[in-house]
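Take a look at this one; I'll ask things after.
Note that one protein chain of the assembly has been removed; the remaining protein chains are unaltered in position.
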Amino acid sequence: MARSGNLLMKCAVNVSNLFYTYPDGTEALRGINFRVMEGERVAVIGSNGCGKSTLFYHFNGLFLPTKGTVFINEEEITKTNLDKIRMTVGLVFQDPDDQLFAPTVWADVAFGPRNMGLSKREVAERADNALNMLSIADLKDKSPDNLSGGQKRLVSIAGVLAMNPKIIVLDEPTSNLDPRTSRTVMHLLVDLSRRMNIALIIATHDVDAVPQYADKIYVMHKGRFVAEGTPEAVFSDASVIRGSHLRLPRIAHLMEILHKEDKLPIQNPYPLTIRAARSEIMRLMSGDKKQE
Amino acid sequence: MARSGNLLMKCAVNVSNLFYTYPDGTEALRGINFRVMEGERVAVIGSNGCGKSTLFYHFNGLFLPTKGTVFINEEEITKTNLDKIRMTVGLVFQDPDDQLFAPTVWADVAFGPRNMGLSKREVAERADNALNMLSIADLKDKSPDNLSGGQKRLVSIAGVLAMNPKIIVLDEPTSNLDPRTSRTVMHLLVDLSRRMNIALIIATHDVDAVPQYADKIYVMHKGRFVAEGTPEAVFSDASVIRGSHLRLPRIAHLMEILHKEDKLPIQNPYPLTIRAARSEIMRLMSGDKKQE
Amino acid sequence: MRLINYVQEVDFERLVVGSSSTIHRLDARVKLVGAFALIFCIISMKQPLIPLFIFCAATVICFGIKMPLMIYLKRVVLLPFSVAVVVLVVVIFTYGGEHQVSSFFGLPIYHESCSFAVLLFARIIASISVLSVFVATTEVMAVTEAMHWFKVPKVMVDLAVMMLRYIHLLSGESVRMYRAQASRCGFSGRLGYKQKLKNLSTIAGSLILRALKRGERVYAAMLSRGYTTDSKITEIEPLSAKNALFCVIIIAVSVLLVIVDRIWLGVGTCL
Partner (left out) sequence: MHLSDGILAPEWCLVWFAIAIVFIAVGVWQIKRGTKENASYLPMLAMMGAVVFVISIWHIPVPVSGSCSHPIGTPMSAIIVGPFPTVVLGAIALFFQAFFGHGGLTTLGANVVSMGIVGGFSGYLLYVLLRKVNSPLWLAAGMAGFVGDVLCYLTTALQLALSLNPGSVLSHWALYTVGYMPTQLPLAVAEFVFTAGVVQYIADRRPDLLAKKLWGGVSSA
């Protein structure tokens, strides 16, 4: 797994002192510094309107900074290298309809590989492969219009995966997905990132699921980052989290209450996942007598 | 709180044996029976494409049944009383983009009251009031296109609240909302429902939050209800829940694991909320020796 | 008050009907060439006989591919006949001629008008029936792809392909926005005609703005998948020899039919 301390690791995304102001005067980003290593999995959480989507549009050159710089694989994004950048970074939009344009699912997924100048066979292989990974091969001849919201989301992810990008940026990939589908998608992405050393950057409101996959969490508030670090570190400071319109994962909240109200001996980086909470409770159940 | 056993309660929504087939032949609803009392709060959960949105369109007369009947306040929906029905039932769409069309936020919120034939002053009062309730009065002159996803959602809820409906139907009202806003919105809705005896019907994928506000849960799968009852009753049958592509609330899942894997003495209607889990754990901590 | 659904969903998929038949499976390019050739031959006819015969043949084909009766009546009977009858009446009264055969409330009716009106009537129902068979058996997407092969400029094909997707998307969006307005009494009986039109304009305006904004994002998504000015969204295989032969045969038959028609002209009546 990637650790930012490792000097041999290449920096996949490096944003420094980024400001962005919309034409109507809204200051959406106000001094962002952000760095993601190759193969790292990073989550960005924050309240509505804090600027997550605006930030993500910068990774892909859809917006260019009002002030500051964005480096992708150590190359600054400028007007002249947008084409190259966009082939390195795969962006999955908040709304899948912004992304699907071809008449059939297969044509849409094959579009990227076809543009890379691969042979017909390789194109077909890549497309089929991406569809199989998300188990939507049976949809391949359907028109994107006739899919449910969740299916559209999966197709838009497949289209990006078929390009084999080294950096994948996803804006709320699991909103509107049912719990089962949502878990499957996250498992797949994390697995890919592990196997192919892909950097994943994910914006989400699902704080309960974040600790399961993120190496690092950034908390955004009003166009700035107010906290960053491992999930344990970030969620250990509940006041920052709550000040940013967020909350602790429910499991952690339960642990916090048990600790603060019921004075159970639980340490502050509270367990964040079901698994961690389980072993913590079992520890308490067997050993609580000793600690008291 | 409303209890369906109460004979004095009026029935706000009564759906009997409802079937709906889309023009292309998709059988989206296949025999729905559903009854919501005045002031009751009901949640509908189910996988992607199970038919929740299709059902909700019926409450407002946007779709008329292929077979079966829908009664609102004990009056059947027909082609002739749609105006009246729509002033009684407020529908918040799944995608706020589908709901916002006016050039400014204020104009959008005022659209409903204006169509109800109120005076200019009353219209303005209603609109301002709705914006204040959701604390988005500062957005009132922005164009809906220039809002973040979550802000759009709040505006679309305000547009419905401004009509003072007796029945509010919300299709995934908290997807795309940050945790704090999402809780605020749910509190607001529940509070309104309590104070003004409004019936709330909510479709959602957020199974963790459901037990906090729902009097009753309906589980939908492939156009039918496969389970219904209080949150405790519904979530006590994990096989039905998982068969419908859903999962238990995380807290309940933790309890289930503690019970099944670690053999802790927890009864099957597992605690669903943080509060309930807390007292359960405290019970275990103090009394587990006796039970073993 | 009656609810009028001004805004309807446009769905190309529902155009193809009937069970999968040989005609369904035929290459779209062949069918397109065939439809063009046949319709062109029909409008070149000087006698109503062959067009009427083609209309009957089209009817037989419609039943052969198991087109549902309601759709047959709507597309092959109601639509063309309503057009054809209007044209028939108009032509009878306005075309003029020399040999008066009758009069209608003082309006003279000439022999020439009548025979020309009947000819037009036959041409219209015949060509629309051919078009209907074509539409009922051919995916619109296949036709659009076929445009590459007819040397239509690439930008136009790409535009057409993308338009197909967006027609569906925007039409769905407009239906939902319309519903949103309806659910807030936007089309209630209390409102005047002007207000309703204004509400419709709002939907259209919103639709356009949204379309343009979406256009920018879609473009970014395309670029991030390597779109350049030379990349094509769809492709088409070369035409097989068998299909090429089919094209030639259909064109030959069409020409032959016109020749037969013109030879009758020498033998038959005037015009």
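For clarity, chains are labelled A, B and C in written order, and residue numbers in each chain start from 1.
Here is the rule we go by: a residue touches a chain if its C-beta (ideal position, glycine included) is under 8 Å from a C-beta of that chain, and two chains touch if they have at least 3 such contacts.
For clarity, every value in this text was computed on a predicted model and none was experimentally measured.
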Query - Of C:A160, C:A182 or C:I250, the residue in touch with the unshown chain - result: C:A160
Report task. Consider the whole complex, including the chain that is not shown, and state which of C:L26, C:L200, C:I236 or C:I251 touches that chain. Result -> C:L200
**Report entry** Residue of C:L49, C:I65 or C:V83 touching the missing chain in the full complex
**Finding:** C:V83
Query - chain C residues that touch the omitted chain in the full complex - result: 4, 6-8, 10, 12, 15, 35-36, 39-40, 42-44, 75, 79-80, 83-84, 87, 90-91, 94-96, 120, 123-128, 130-132, 135, 140, 153, 155-156, 158-160, 162-164, 166-167, 169-171, 174, 193-194, 197-198, 200-202, 204-209, 211-212, 214-216, 218-220, 222-223, 227, 229
Query raised in the report: Which positions on chain B touch the chain that was left off?
Result: 103, 143, 145
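Going forward, only the chains that are shown with their structure count from here on.
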Query - Top chain pair, ranked by how many C-beta pairs fall in contact - result: A-B
**Report entry** Centroid comparison with chain A (C-alpha atoms), farthest chain
**Finding:** C
Query raised in the report: Using CA atom averages as chain centres, what separation in Å is found between chain A and chain B?
Result: 28
Requested in this report: Could you grab the centroid distance between chain B and chain C? Build each centroid from C-alpha atoms only and quote it in angstrom.
Outcome: 44
Requested in this report: Send over the residues of chain A in touch with two or more other chains.
Outcome: 146
Requested in this report: Check each residue of chain C and list the ones that touch at least two other chains.
Outcome: 13
Query raised in the report: Which of the residues in chain B come into contact with chain C in the complex?
Result: 23-24, 57, 60, 62, 79-80, 82-83, 86-87, 90-91, 93, 95, 97-103, 111-112, 115-117, 145, 159-160, 163
Report task. Write out the stretch or stretches of chain C touching chain A in their complex. Result -> 13, 141, 144, 161-162, 164-166, 168-169, 172, 214, 216-218, 220-228, 231-234
Query raised in the report: What residues of chain C sit close enough to touch chain B in their complex?
Result: 1-3, 11, 13-14, 173, 176-177, 179-186, 188-191, 202-203, 205-206, 209-210, 213
